[in-house]
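Missing here is one protein chain; the remaining ones are kept as they sit in the complex.
And then chain A:
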Amino acid sequence: MKLAAHGLTIAKRLSEVSLQLEPGSITAICGPNGAGKSTLLEALAGLLAPVEGTVALDGISVQIMAPRERAQLLGYLPQAHEIAWDVPVRSLVELGRMPHGDSLAGPVDAALDALDIAHLAQRRAQSLSGGETARVLLARVLAGEPRWILADEPLAALDIAHQLALLRHLRRAADKGAGIVLVLHDLAHAMNHADRVIVLDGGKLAADGACENALDPQVIERVWKVPVRWIGEPGHRALVGG
């Protein structure tokens, strides 16, 4: 099931972005602040009405899909960690099953286990730390078993151990055929863990391709306006000032 954007334009935030994403791989969306990364992700999730262009899943526009069908296929995790009420963790994760109209224990337990939060299931949301909250909210997405996982900065509140555990988990999901799209600020994570990187700059596509090409130091200098270089071996790269 391919996810594609054609000539996607969202007023003042994205202009004419076209891309085709393949399932079974991890795609990172990178770019400086205000480049339109979150907007692109939200549009791919079918939550923003484009001024021009379309977002389509296997050729069917996500805008005209029934909301529930779209919700079964596209799991979306925003950057903001908003939990309005002090509800139990398990109820939050069960919300992920809402598009399916059930609260099946199997996928909910699997999501809790995958993010190492089964022991928090009975805890209340407001008693969680920032990192725990981030994992609970991602577990909510996983519990819905969507074909595509679209996550905005899922690593931001996590310590390094949980960042790596999460990336391993997302890799396993991709290996099972899910499409993963992540907005990432950390270019080293994008370089080491993504299969493909999309670089946005000022709402336009600045680079798109394999990590080594899309995150070439020249591209980074052009887009982020800082001289840098990569050190280390492929898969274990680190970015240092140029």
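Assume contacts are C-beta pairs under 8 Å (C-beta built on N, C-alpha and C of every residue); 3 or more make two chains touch, one makes a residue touch a chain; residues count from 1.
As a convention for this text, contacts and distances are computed from a predicted model.
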Protein that the absent chain corresponds to, by UniProt name, given "Aerobic carbon-monoxide dehydrogenase large subunit", "Formylmethanofuran--tetrahydromethanopterin formyltransferase", "Cell wall polymerase" or "Iron ABC transporter permease": "Iron ABC transporter permease"
Which candidate, A:Leu95, A:Ala118 or A:Val228, sits in contact with the chain we can't see? A:Leu95
Among the options A:Lys37, A:Arg140, A:His189 or A:Arg237, the absent chain makes contact with A:Arg140
Residue touching the undisplayed chain, where the options are A:Arg13, A:Arg70, A:Arg135 or A:His193: A:Arg70
Touching the unshown chain, chain A contributes residues 42, 45-47, 67-72, 74-78, 80, 82-88, 91-92, 95-96, 98-99, 124, 137, 140, 144
